[in-house]
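All protein chains but one are shown at their positions in the complex.
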Amino acid sequence: MTTPFTYLEPAGLADASRLARQEGAMLKAGGIDLLDEMKEGLVAPEKVVRLSALKGMDRIEVKNGKLRIGALVTLATVAAHKQVREHARILAAAAGQAATPQIRNAATVGGNLCQRPRCWYYRHEDFPCRKKGGDQCFAETGENRYHAIFAADGPCHIVHPSALGTALAALGGQILVFDGQKSRSVAVEQFFALPSVDVTRENVLQPGEIIEAVEIPSAKGKKSAYHKQRERLAADWPLAEVAVVYEVKNGAADGVRLVLGHAAPIPWRCPTAESYLSGKKIDAGAAAEAARLAMAAAAPLAQNEYKVPLFTVLIARALMAAEKGEPA
Amino acid sequence: MDLRFKLNGREQSVSIAQDRRLLWVLRGELGLVGCKYGCGEGYCGACTVIVDGAAVRACQFPAREAAGREVLTIEGLAKDGKLHPLQQAFMEHDALQCGFCTPGMILAAYSFLLNNHKPDRKAIIAAMEGNLCRCGSYVRIVAAIQAAARRMYGG
Partner (left out) sequence: MSEVKLKLGIPGKYEERVVTLPEGEPKPYDADSKLSVVGSRHPRLDGFAKVTGQAKYAHDIRLPDMLYAALLSCPHPHARVKSLDTSAAENMPGVKAVVAAADQHVRFAGQYVAAVAAETLEQAERACRAIKVDYEPLPFVVDLEEARQPGAPKVFDNRDSNVRAADPTERGNLAEGFAAADAVVEATYKTQVQTHACMETHGLVAHWEAPDKLKVWSSTQGTFAARDNLARRFELGAENVEVITEYMGGGFGSKLGLRDFESAAVELARKAGRPVHLMVDRKFEHLSTGNRPNSVQVMKAGCTKDGKVTAWQVDSYGTSGIGGGAGVANPSVYDFPAVRKTSADVYTNAGPGCPMRAPGHPQGIFAVESMMDELAYKIGMDPVEFRRKNNSHPIRDAEFELGMKAIGWERRNQTPGAGPGPLHRGIGVASGRWSNVGERRNSRIQVRVAIHPDGGVEVENGAQDLGTGTRTIVGLLAAEELGLPVEALTVKIGHTSYPYGPASGGSSTAPGLAPTVRKAALLARRRLFEVVAPALQAQPEQLECRDGKITVVSDPGKTMDWKRACGLLGTTPINELATRSDNFDGWQAEAAGVQFAEVEVDVETGRVRVLKVVVVQDCGTVLDRLTAESQVIGAVIQGISYALLEDRILDRTTGVMVNPNLEQYKIAGSWDMPEIEAIMYDAAIGYNNAGVNGLGEPPVTPTAAAIANAVYNAAGLRMRELPITPWRVLAADAARRGGRS
(Lines give C-alpha, C1' and ligand atoms only; values in the text may rest on other atoms or scores of the structure.)
Protein backbone atom coordinates (compact mmCIF):
# COMPACT_ATOMS: atom_id res chain seq x y z
CA MET A 1 0.00 0.00 0.00
CA THR A 2 1.18 3.47 -0.78
CA THR A 3 0.19 6.78 0.68
CA PRO A 4 -0.40 9.58 -1.81
CA PHE A 5 2.52 11.72 -2.82
CA THR A 6 3.34 14.35 -5.38
CA TYR A 7 6.17 14.43 -7.85
CA LEU A 8 8.60 17.30 -7.95
CA GLU A 9 10.43 18.02 -11.19
CA PRO A 10 13.83 19.60 -10.56
CA ALA A 11 15.21 22.06 -13.08
CA GLY A 12 18.77 20.96 -12.47
CA LEU A 13 21.01 19.19 -10.01
CA ALA A 14 21.16 22.13 -7.61
CA ASP A 15 17.40 22.44 -7.72
CA ALA A 16 17.04 18.71 -7.06
CA SER A 17 19.27 19.04 -4.05
CA ARG A 18 17.22 21.96 -2.77
CA LEU A 19 13.92 20.11 -3.25
CA ALA A 20 15.30 17.00 -1.58
CA ARG A 21 15.99 18.99 1.58
CA GLN A 22 12.30 19.74 2.01
CA GLU A 23 10.39 18.04 4.76
CA GLY A 24 8.97 14.69 3.61
CA ALA A 25 10.86 14.65 0.32
CA MET A 26 12.82 11.75 -1.15
CA LEU A 27 14.93 11.31 -4.26
CA LYS A 28 13.99 8.92 -7.00
CA ALA A 29 16.07 7.80 -9.97
CA GLY A 30 14.90 4.53 -11.58
CA GLY A 31 12.48 4.12 -8.73
CA ILE A 32 13.07 0.42 -8.26
CA ASP A 33 13.99 0.44 -4.61
CA LEU A 34 12.08 3.52 -3.52
CA LEU A 35 8.82 2.17 -4.91
CA ASP A 36 9.50 -1.20 -3.26
CA GLU A 37 9.95 0.56 0.04
CA MET A 38 6.81 2.58 -0.41
CA LYS A 39 4.86 -0.56 -1.27
CA GLU A 40 6.19 -2.26 1.82
CA GLY A 41 5.08 0.68 3.92
CA LEU A 42 8.64 1.41 5.05
CA VAL A 43 8.71 4.96 3.76
CA ALA A 44 5.91 7.34 2.95
CA PRO A 45 7.33 10.43 1.29
CA GLU A 46 4.93 13.25 0.58
CA LYS A 47 7.13 14.47 -2.21
CA VAL A 48 9.22 12.51 -4.62
CA VAL A 49 11.96 14.38 -6.45
CA ARG A 50 12.29 12.91 -9.90
CA LEU A 51 15.90 12.78 -10.94
CA SER A 52 15.17 11.00 -14.20
CA ALA A 53 14.41 14.30 -15.92
CA LEU A 54 17.89 15.70 -15.26
CA LYS A 55 20.05 16.12 -18.31
CA GLY A 56 23.49 14.76 -18.76
CA MET A 57 23.49 12.30 -15.91
CA ASP A 58 23.03 9.30 -18.14
CA ARG A 59 26.37 9.50 -19.94
CA ILE A 60 29.38 7.24 -19.95
CA GLU A 61 32.76 8.69 -20.91
CA VAL A 62 36.47 8.00 -20.60
CA LYS A 63 38.77 10.89 -19.74
CA ASN A 64 42.38 10.87 -18.56
CA GLY A 65 42.37 7.14 -17.96
CA LYS A 66 39.21 7.39 -15.89
CA LEU A 67 35.85 5.91 -16.70
CA ARG A 68 33.01 8.18 -15.65
CA ILE A 69 29.50 6.80 -15.43
CA GLY A 70 26.58 9.11 -14.75
CA ALA A 71 24.37 8.21 -11.83
CA LEU A 72 21.32 7.81 -14.04
CA VAL A 73 22.88 5.27 -16.40
CA THR A 74 20.85 2.07 -16.20
CA LEU A 75 22.32 -1.27 -15.19
CA ALA A 76 21.39 -2.64 -18.61
CA THR A 77 23.51 0.08 -20.23
CA VAL A 78 26.44 -0.47 -17.88
CA ALA A 79 26.35 -4.19 -18.65
CA ALA A 80 26.37 -3.72 -22.40
CA HIS A 81 28.57 -0.65 -22.77
CA LYS A 82 31.75 -1.16 -24.75
CA GLN A 83 33.88 1.20 -22.72
CA VAL A 84 32.72 -0.22 -19.41
CA ARG A 85 33.56 -3.68 -20.65
CA GLU A 86 36.96 -2.47 -21.70
CA HIS A 87 37.94 -0.48 -18.63
CA ALA A 88 35.93 -2.09 -15.85
CA ARG A 89 34.77 -5.45 -17.01
CA ILE A 90 33.79 -6.67 -13.55
CA LEU A 91 31.45 -3.71 -13.21
CA ALA A 92 29.76 -4.70 -16.46
CA ALA A 93 29.52 -8.27 -15.17
CA ALA A 94 28.07 -7.19 -11.83
CA ALA A 95 25.50 -4.97 -13.51
CA GLY A 96 24.57 -7.61 -16.07
CA GLN A 97 23.93 -10.29 -13.47
CA ALA A 98 21.96 -8.17 -11.03
CA ALA A 99 18.21 -8.69 -10.65
CA THR A 100 16.22 -9.34 -13.81
CA PRO A 101 16.19 -7.86 -17.32
CA GLN A 102 13.11 -5.76 -16.57
CA ILE A 103 14.72 -4.32 -13.46
CA ARG A 104 18.06 -3.73 -15.16
CA ASN A 105 16.23 -1.68 -17.79
CA ALA A 106 15.03 0.75 -15.14
CA ALA A 107 17.49 0.53 -12.24
CA THR A 108 20.28 3.13 -12.21
CA VAL A 109 23.85 3.20 -10.97
CA GLY A 110 23.02 5.78 -8.29
CA GLY A 111 19.95 3.89 -7.18
CA ASN A 112 21.82 0.61 -7.00
CA LEU A 113 24.44 2.17 -4.71
CA CYS A 114 21.83 3.77 -2.46
CA GLN A 115 19.36 0.89 -2.29
CA ARG A 116 18.30 -0.21 1.14
CA PRO A 117 19.08 -3.69 2.45
CA ARG A 118 17.02 -6.76 1.60
CA CYS A 119 17.00 -8.07 5.16
CA TRP A 120 13.58 -9.68 5.52
CA TYR A 121 13.07 -8.19 8.93
CA TYR A 122 13.86 -4.72 7.66
CA ARG A 123 11.58 -5.22 4.63
CA HIS A 124 8.66 -6.53 6.68
CA GLU A 125 6.50 -3.81 8.14
CA ASP A 126 5.61 -5.95 11.15
CA PHE A 127 9.19 -5.95 12.46
CA PRO A 128 10.22 -2.69 14.18
CA CYS A 129 13.93 -3.36 13.83
CA ARG A 130 16.82 -1.07 14.75
CA LYS A 131 17.25 0.12 11.21
CA LYS A 132 13.70 1.41 11.37
CA GLY A 133 14.19 3.09 14.72
CA GLY A 134 13.27 0.07 16.83
CA ASP A 135 15.31 -1.37 19.63
CA GLN A 136 16.26 -4.83 18.44
CA CYS A 137 17.83 -6.70 15.57
CA PHE A 138 15.51 -9.62 14.86
CA ALA A 139 18.14 -11.34 12.74
CA GLU A 140 20.58 -11.65 15.61
CA THR A 141 18.77 -14.65 17.07
CA GLY A 142 16.21 -15.18 14.33
CA GLU A 143 16.25 -16.34 10.73
CA ASN A 144 19.70 -15.24 9.65
CA ARG A 145 20.81 -17.58 6.87
CA TYR A 146 21.31 -14.67 4.47
CA HIS A 147 22.87 -12.22 6.94
CA ALA A 148 26.35 -10.87 7.63
CA ILE A 149 29.34 -12.90 8.78
CA PHE A 150 31.48 -9.84 9.50
CA ALA A 151 31.03 -6.82 11.77
CA ALA A 152 29.52 -9.13 14.34
CA ASP A 153 29.08 -6.38 16.94
CA GLY A 154 26.22 -5.08 14.78
CA PRO A 155 24.09 -3.47 15.99
CA CYS A 156 22.46 -4.61 12.75
CA HIS A 157 23.42 -7.63 10.65
CA ILE A 158 22.32 -6.74 7.16
CA VAL A 159 24.40 -7.41 4.12
CA HIS A 160 24.69 -4.58 1.66
CA PRO A 161 22.79 -5.53 -1.49
CA SER A 162 24.59 -3.40 -4.08
CA ALA A 163 26.34 -5.50 -6.70
CA LEU A 164 27.92 -2.36 -8.15
CA GLY A 165 29.24 -1.41 -4.72
CA THR A 166 31.23 -4.62 -4.48
CA ALA A 167 32.70 -4.25 -7.95
CA LEU A 168 33.40 -0.52 -7.55
CA ALA A 169 35.19 -1.05 -4.27
CA ALA A 170 37.44 -3.62 -5.93
CA LEU A 171 38.07 -1.24 -8.81
CA GLY A 172 39.08 1.55 -6.45
CA GLY A 173 36.24 3.73 -7.68
CA GLN A 174 35.22 7.14 -6.48
CA ILE A 175 31.72 8.40 -5.98
CA LEU A 176 31.00 11.97 -7.01
CA VAL A 177 28.64 13.51 -4.49
CA PHE A 178 26.92 16.81 -5.16
CA ASP A 179 26.07 18.65 -1.95
CA GLY A 180 23.91 21.40 -3.43
CA GLN A 181 26.72 23.71 -4.40
CA LYS A 182 29.71 21.67 -5.35
CA SER A 183 30.83 18.14 -5.98
CA ARG A 184 33.21 16.13 -3.87
CA SER A 185 34.80 12.83 -4.60
CA VAL A 186 34.40 10.06 -2.04
CA ALA A 187 36.25 6.76 -2.23
CA VAL A 188 33.78 3.90 -2.41
CA GLU A 189 34.99 2.49 0.91
CA GLN A 190 34.36 5.81 2.57
CA PHE A 191 30.95 6.10 0.98
CA PHE A 192 29.46 3.06 2.67
CA ALA A 193 29.16 3.12 6.45
CA LEU A 194 28.74 0.39 9.04
CA PRO A 195 25.67 0.20 11.29
CA SER A 196 27.91 1.07 14.22
CA VAL A 197 28.22 4.55 12.67
CA ASP A 198 24.51 5.06 12.11
CA VAL A 199 22.25 2.03 12.19
CA THR A 200 19.52 3.74 10.20
CA ARG A 201 21.68 4.34 7.14
CA GLU A 202 24.14 2.49 4.91
CA ASN A 203 26.19 5.39 3.56
CA VAL A 204 27.47 8.87 4.34
CA LEU A 205 25.13 10.87 2.13
CA GLN A 206 23.61 13.82 3.95
CA PRO A 207 20.08 15.09 3.28
CA GLY A 208 20.01 16.84 -0.08
CA GLU A 209 23.20 15.21 -1.28
CA ILE A 210 23.00 13.44 -4.60
CA ILE A 211 25.25 10.98 -6.36
CA GLU A 212 26.22 12.61 -9.61
CA ALA A 213 28.47 9.96 -11.10
CA VAL A 214 31.03 7.31 -10.35
CA GLU A 215 34.62 7.48 -11.52
CA ILE A 216 36.79 4.48 -11.98
CA PRO A 217 40.49 4.28 -12.75
CA SER A 218 40.76 2.17 -15.87
CA ALA A 219 41.39 -1.46 -15.05
CA LYS A 220 42.32 -2.19 -18.63
CA GLY A 221 45.27 -4.51 -18.57
CA LYS A 222 44.73 -5.39 -14.95
CA LYS A 223 43.62 -8.79 -13.74
CA SER A 224 40.10 -8.96 -12.38
CA ALA A 225 37.25 -11.27 -11.62
CA TYR A 226 33.69 -11.11 -10.28
CA HIS A 227 32.19 -14.30 -8.88
CA LYS A 228 28.97 -14.89 -7.12
CA GLN A 229 26.81 -17.71 -5.97
CA ARG A 230 23.07 -17.66 -5.71
CA GLU A 231 20.60 -20.10 -4.26
CA ARG A 232 18.30 -19.92 -7.25
CA LEU A 233 20.32 -19.91 -10.42
CA ALA A 234 19.07 -16.50 -11.51
CA ALA A 235 16.99 -13.53 -10.48
CA ASP A 236 18.10 -14.05 -6.94
CA TRP A 237 20.27 -12.18 -4.47
CA PRO A 238 23.72 -13.68 -4.04
CA LEU A 239 24.59 -15.79 -1.04
CA ALA A 240 28.14 -14.67 -1.57
CA GLU A 241 29.87 -12.33 -3.98
CA VAL A 242 33.58 -11.74 -4.61
CA ALA A 243 35.31 -9.07 -6.68
CA VAL A 244 39.06 -8.84 -7.14
CA VAL A 245 41.32 -6.51 -9.10
CA TYR A 246 45.13 -6.40 -9.24
CA GLU A 247 48.04 -5.61 -11.47
CA VAL A 248 50.79 -7.99 -12.38
CA LYS A 249 54.29 -6.58 -11.89
CA ASN A 250 57.26 -8.80 -12.65
CA GLY A 251 54.99 -11.81 -12.58
CA ALA A 252 53.63 -10.99 -9.13
CA ALA A 253 50.40 -9.45 -7.91
CA ASP A 254 50.44 -5.81 -6.99
CA GLY A 255 47.82 -3.43 -5.59
CA VAL A 256 45.41 -6.23 -4.85
CA ARG A 257 41.87 -5.19 -3.97
CA LEU A 258 39.72 -8.04 -2.76
CA VAL A 259 36.13 -7.19 -1.86
CA LEU A 260 33.31 -9.37 -0.62
CA GLY A 261 29.62 -8.70 -1.16
CA HIS A 262 26.78 -10.14 0.93
CA ALA A 263 29.30 -10.76 3.68
CA ALA A 264 28.89 -7.59 5.72
CA PRO A 265 26.77 -4.45 6.02
CA ILE A 266 29.14 -2.76 3.56
CA PRO A 267 31.25 -4.05 0.65
CA TRP A 268 33.90 -5.84 2.70
CA ARG A 269 37.54 -5.41 1.90
CA CYS A 270 40.02 -8.04 2.99
CA PRO A 271 43.23 -6.15 3.89
CA THR A 272 45.08 -9.12 5.41
CA ALA A 273 44.53 -11.22 2.33
CA GLU A 274 45.38 -8.29 0.08
CA SER A 275 48.74 -7.64 1.73
CA TYR A 276 49.49 -11.35 1.82
CA LEU A 277 49.01 -11.54 -1.94
CA SER A 278 51.01 -8.42 -2.64
CA GLY A 279 54.23 -9.37 -4.39
CA LYS A 280 53.22 -13.02 -4.74
CA LYS A 281 52.62 -14.97 -7.87
CA ILE A 282 49.02 -16.07 -7.62
CA ASP A 283 48.72 -19.82 -7.78
CA ALA A 284 46.36 -22.31 -6.18
CA GLY A 285 48.28 -22.34 -2.92
CA ALA A 286 48.44 -18.56 -2.61
CA ALA A 287 44.76 -18.22 -3.53
CA ALA A 288 43.73 -20.76 -0.89
CA GLU A 289 45.84 -19.05 1.76
CA ALA A 290 44.44 -15.63 0.86
CA ALA A 291 40.93 -17.02 1.13
CA ARG A 292 41.71 -18.49 4.50
CA LEU A 293 43.11 -15.18 5.71
CA ALA A 294 40.09 -13.29 4.39
CA MET A 295 37.80 -15.54 6.40
CA ALA A 296 39.91 -15.60 9.56
CA ALA A 297 37.91 -12.84 11.21
CA ALA A 298 34.51 -14.14 10.15
CA ALA A 299 32.02 -14.44 13.00
CA PRO A 300 28.96 -16.13 11.56
CA LEU A 301 25.52 -16.18 13.15
CA ALA A 302 23.60 -19.36 13.96
CA GLN A 303 22.40 -20.12 10.43
CA ASN A 304 25.01 -18.65 8.11
CA GLU A 305 28.13 -20.55 8.99
CA TYR A 306 27.98 -22.05 5.51
CA LYS A 307 29.07 -18.69 4.13
CA VAL A 308 32.58 -19.22 5.48
CA PRO A 309 33.42 -22.28 3.36
CA LEU A 310 31.45 -20.77 0.51
CA PHE A 311 33.42 -17.51 0.51
CA THR A 312 36.65 -19.43 0.98
CA VAL A 313 36.02 -21.31 -2.24
CA LEU A 314 34.69 -18.34 -4.19
CA ILE A 315 37.67 -16.16 -3.24
CA ALA A 316 40.14 -18.83 -4.31
CA ARG A 317 38.26 -19.41 -7.53
CA ALA A 318 37.98 -15.70 -8.29
CA LEU A 319 41.70 -15.23 -7.78
CA MET A 320 42.56 -18.13 -10.06
CA ALA A 321 40.04 -16.97 -12.67
CA ALA A 322 41.57 -13.49 -12.62
CA GLU A 323 45.05 -14.89 -12.89
CA LYS A 324 44.10 -17.06 -15.84
CA GLY A 325 42.27 -14.18 -17.49
CA GLU A 326 38.94 -15.96 -17.64
CA PRO A 327 35.90 -13.90 -18.67
CA ALA A 328 34.63 -11.76 -15.79
CA MET B 1 -2.99 14.91 -13.67
CA ASP B 2 -3.59 14.44 -17.35
CA LEU B 3 -1.41 11.70 -18.75
CA ARG B 4 -0.81 11.60 -22.48
CA PHE B 5 1.05 8.80 -24.13
CA LYS B 6 0.93 6.44 -27.04
CA LEU B 7 -0.80 3.19 -26.15
CA ASN B 8 -0.75 0.32 -28.59
CA GLY B 9 -0.15 2.71 -31.45
CA ARG B 10 -2.84 5.24 -30.55
CA GLU B 11 -2.64 8.55 -28.75
CA GLN B 12 -4.14 8.13 -25.32
CA SER B 13 -5.12 10.63 -22.72
CA VAL B 14 -6.25 9.73 -19.24
CA SER B 15 -6.72 11.59 -16.02
CA ILE B 16 -4.90 9.95 -13.10
CA ALA B 17 -3.60 10.61 -9.63
CA GLN B 18 0.08 11.23 -10.18
CA ASP B 19 1.27 8.48 -7.86
CA ARG B 20 -0.55 5.69 -9.73
CA ARG B 21 1.40 2.72 -11.06
CA LEU B 22 1.08 1.93 -14.73
CA LEU B 23 -0.36 -1.54 -14.04
CA TRP B 24 -3.39 -0.18 -12.24
CA VAL B 25 -3.98 2.55 -14.79
CA LEU B 26 -3.90 0.00 -17.59
CA ARG B 27 -6.08 -2.51 -15.76
CA GLY B 28 -8.34 0.11 -14.20
CA GLU B 29 -8.90 3.37 -16.06
CA LEU B 30 -8.01 1.91 -19.45
CA GLY B 31 -9.55 -1.54 -19.07
CA LEU B 32 -6.56 -3.40 -20.50
CA VAL B 33 -6.55 -6.42 -18.21
CA GLY B 34 -4.06 -8.47 -20.23
CA CYS B 35 -1.24 -7.35 -17.96
CA LYS B 36 -1.57 -9.17 -14.67
CA TYR B 37 -0.93 -8.64 -11.00
CA GLY B 38 1.23 -11.50 -9.77
CA CYS B 39 3.31 -10.20 -6.87
CA GLY B 40 3.20 -6.41 -6.93
CA GLU B 41 6.95 -6.22 -6.34
CA GLY B 42 8.43 -6.86 -9.74
CA TYR B 43 9.62 -10.37 -9.03
CA CYS B 44 7.25 -12.41 -11.15
CA GLY B 45 7.03 -10.48 -14.43
CA ALA B 46 3.29 -11.11 -14.94
CA CYS B 47 2.80 -7.36 -15.32
CA THR B 48 5.49 -6.89 -17.98
CA VAL B 49 4.69 -4.28 -20.61
CA ILE B 50 6.84 -2.52 -23.17
CA VAL B 51 7.81 1.14 -22.79
CA ASP B 52 9.78 2.55 -25.72
CA GLY B 53 10.86 -0.94 -26.69
CA ALA B 54 12.06 -1.99 -23.24
CA ALA B 55 10.32 -4.49 -20.99
CA VAL B 56 9.33 -2.93 -17.67
CA ARG B 57 7.38 -4.16 -14.69
CA ALA B 58 4.16 -2.20 -14.75
CA CYS B 59 3.33 -2.91 -11.10
CA GLN B 60 6.22 -0.67 -10.03
CA PHE B 61 6.34 1.67 -12.99
CA PRO B 62 4.91 5.10 -12.18
CA ALA B 63 2.22 5.77 -14.77
CA ARG B 64 3.28 9.38 -15.14
CA GLU B 65 6.65 8.27 -16.44
CA ALA B 66 4.88 6.92 -19.48
CA ALA B 67 4.10 10.52 -20.45
CA GLY B 68 5.01 11.16 -24.06
CA ARG B 69 6.29 7.64 -24.49
CA GLU B 70 5.09 4.58 -26.34
CA VAL B 71 3.51 1.77 -24.36
CA LEU B 72 2.74 -1.64 -25.82
CA THR B 73 0.56 -4.16 -24.03
CA ILE B 74 -0.44 -7.66 -25.04
CA GLU B 75 -3.65 -6.27 -26.50
CA GLY B 76 -1.63 -4.28 -29.03
CA LEU B 77 0.69 -7.00 -30.20
CA ALA B 78 -1.45 -8.61 -32.89
CA LYS B 79 -1.60 -6.37 -35.96
CA ASP B 80 -4.72 -6.18 -38.12
CA GLY B 81 -6.05 -9.37 -36.61
CA LYS B 82 -2.81 -11.17 -37.37
CA LEU B 83 -1.01 -12.72 -34.44
CA HIS B 84 2.58 -11.77 -33.76
CA PRO B 85 4.96 -14.69 -34.48
CA LEU B 86 5.58 -14.99 -30.74
CA GLN B 87 1.89 -15.40 -30.06
CA GLN B 88 1.64 -17.96 -32.85
CA ALA B 89 4.64 -19.87 -31.52
CA PHE B 90 3.40 -19.85 -27.93
CA MET B 91 0.16 -21.45 -29.15
CA GLU B 92 1.79 -24.02 -31.39
CA HIS B 93 4.40 -25.06 -28.82
CA ASP B 94 1.88 -25.07 -25.99
CA ALA B 95 4.18 -22.68 -24.13
CA LEU B 96 1.51 -22.04 -21.54
CA GLN B 97 -0.86 -23.81 -19.24
CA CYS B 98 -3.02 -21.60 -17.04
CA GLY B 99 -1.92 -18.69 -19.22
CA PHE B 100 -1.73 -16.14 -16.44
CA CYS B 101 1.97 -15.41 -16.93
CA THR B 102 1.68 -15.60 -20.72
CA PRO B 103 1.16 -11.93 -21.64
CA GLY B 104 4.18 -10.96 -19.54
CA MET B 105 6.23 -13.80 -20.99
CA ILE B 106 5.40 -12.85 -24.57
CA LEU B 107 6.17 -9.17 -24.01
CA ALA B 108 9.46 -9.90 -22.24
CA ALA B 109 10.39 -12.07 -25.20
CA TYR B 110 9.21 -9.39 -27.62
CA SER B 111 11.51 -6.76 -26.17
CA PHE B 112 14.40 -9.23 -26.13
CA LEU B 113 13.94 -10.17 -29.78
CA LEU B 114 13.96 -6.51 -30.84
CA ASN B 115 17.72 -6.49 -30.35
CA ASN B 116 18.55 -10.17 -30.55
CA HIS B 117 17.67 -11.71 -33.87
CA LYS B 118 19.46 -15.02 -33.60
CA PRO B 119 19.49 -15.87 -29.96
CA ASP B 120 20.73 -19.21 -28.71
CA ARG B 121 18.94 -21.16 -26.01
CA LYS B 122 21.08 -19.76 -23.23
CA ALA B 123 20.48 -16.16 -24.24
CA ILE B 124 16.73 -16.77 -24.25
CA ILE B 125 16.84 -18.35 -20.82
CA ALA B 126 18.78 -15.34 -19.54
CA ALA B 127 16.33 -12.92 -21.08
CA MET B 128 13.39 -14.70 -19.44
CA GLU B 129 14.83 -14.96 -15.95
CA GLY B 130 12.58 -12.19 -14.70
CA ASN B 131 9.35 -13.98 -15.55
CA LEU B 132 7.98 -16.76 -13.37
CA CYS B 133 5.62 -19.50 -14.51
CA ARG B 134 4.16 -21.62 -11.72
CA CYS B 135 2.78 -24.20 -14.14
CA GLY B 136 6.38 -24.79 -15.25
CA SER B 137 6.18 -24.07 -18.97
CA TYR B 138 9.75 -22.79 -19.32
CA VAL B 139 10.91 -25.62 -21.55
CA ARG B 140 8.28 -24.83 -24.11
CA ILE B 141 8.51 -21.08 -23.66
CA VAL B 142 12.16 -21.18 -24.65
CA ALA B 143 11.38 -23.41 -27.63
CA ALA B 144 8.57 -21.10 -28.71
CA ILE B 145 10.78 -18.00 -28.52
CA GLN B 146 13.44 -19.72 -30.57
CA ALA B 147 10.87 -20.72 -33.18
CA ALA B 148 9.44 -17.21 -33.30
CA ALA B 149 12.90 -15.70 -33.75
CA ARG B 150 13.50 -18.00 -36.71
CA ARG B 151 10.17 -17.06 -38.20
CA MET B 152 10.84 -13.37 -37.74
CA TYR B 153 14.46 -13.14 -38.76
CA GLY B 154 15.27 -16.40 -40.53
CA GLY B 155 18.26 -18.55 -39.75
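General observations
Letters A and B mark the chains as written, and numbering starts fresh at 1 in each.
The criterion applied here is as follows: a residue touches a chain if its C-beta (ideal position, glycine included) is under 8 Å from a C-beta of that chain, and two chains touch if they have at least 3 such contacts.
Treat the numbers as computed from the prediction; the structure is a model and nothing was measured.
Touching the missing chain, out of A:R85, A:H124 or A:K280, is residue A:H124. In the full complex, chain A touches the omitted chain through residues 1-3, 118, 120-121, 124, 126-127, 138, 141-143, 145, 229, 231-236, 239, 303-306, 309-310, 313-314.
Although one chain is not shown, part of chain B still touches it, namely residues 24, 27-28, 31-41, 43-44, 46, 73-75, 77-78, 83, 86-88, 90-92, 94, 96-103, 106, 125-126, 128-129, 131-142.
Assume only the chains that are shown with their structure count from here on.
Contacts from chain A toward chain B in the complex involve residues 2, 4-7, 31-32, 35-36, 39, 48, 52, 76, 99-103, 105-106, 234-235.
Residue ranges on chain B touching chain A, taken from their complex, read 17-19, 21, 40-43, 45, 48, 54-57, 60-62, 64-65, 108, 111-112, 126-127, 129-131.
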